[in-house]
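Heads up, one of the protein chains got dropped from this complex, but the rest are sitting where they should.
Take a look at chain A:
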Amino acid sequence: MEDDQANVSHGKEKQASVELPLHWSEWQLLDSILPTGGFAHSFGLEAAIQARLISSPDDLRTYVIHILENTGSLLLPFVCTATTSPDLETWHKLDRMLDATLTNEVSRKASTAQGSALLRVAASVFTEVPSLKKMREISLNFGDVAFHHAPLFGIICGLLGLHRGTSQRAYMFITLRDIISAATRLNLVGPLGAAVLQHQIAFVAEAMLKKWKDRAVEEACQTSPLLDTVQGCHAYLFSRLFCS
């Protein structure tokens, strides 16, 4: 009896010792200090401000929620499938599909820029996963891989051993994180107000996640055509701080 209990607790300790280092990788992946260049993108926020769609903190809150819903409906299926099958063939198929799906040129370019940077960083940082470097090299030689962000985020999470529930939640988190960050730099909200807003929206983000998670990529759709159009105008802005 005592031996059994000792075995169970030893088993739990062993499981924990495998899982605990994973937390460090997960947190590093979600930390805004990871040099993936996410700070250069505003998710259409800058264009929306100049189009007079946002003029108050309430407008900002609504905007962030709409973007999160669109992230859920359009991109989570790609993150999910990539996490579940983090192999080269699946990645390339998802990359081609997303390239055909991101019809808004501004968001398409933002996705490839962020995706390329993310894979470069992940291949250098997570050296215990040599397939990251290999996949990157093969794909660079291929030539027609776009390196879109959402599938790559899913691939990296999958190869690190994260569950698809975690990777999809994480993707919503980094989207929320980056828009809020852009909002402070666009002077829509101060740093403290931004932190308060982020926490308030977290509950909505979780609801969005529940609604849109674990879907097939064939079901991917956009839910905010107006914001998509406005983001597409980013390239026409006379003066701008962000790339997208």
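The rule is short, and it goes like this: a contact is a pair of C-beta atoms (placed from the backbone, for glycine too) under 8 Å apart; a residue touches a chain by one contact, two chains touch by 3 or more; residues count from 1.
Note that contacts and distances are computed from a predicted model.
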Undisplayed chain, where the name is taken from the UniProt record, one of "Cell division cycle associated 4", "AP-2 complex subunit sigma", "Urease accessory protein D" or "Ciliary neurotrophic factor": "Urease accessory protein D"
Sole contact to the chain not displayed, among A:202, A:226 or A:241: A:226
Hidden partner chain, touching residue among A:20, A:33 or A:100: A:100
Residue touching the undisplayed chain, where the options are A:62, A:124 or A:200: A:62
Absent chain, residues of chain A that touch it: 53, 62, 65-66, 69, 73, 96-97, 99-101, 103, 204, 207-208, 210-211, 220-227
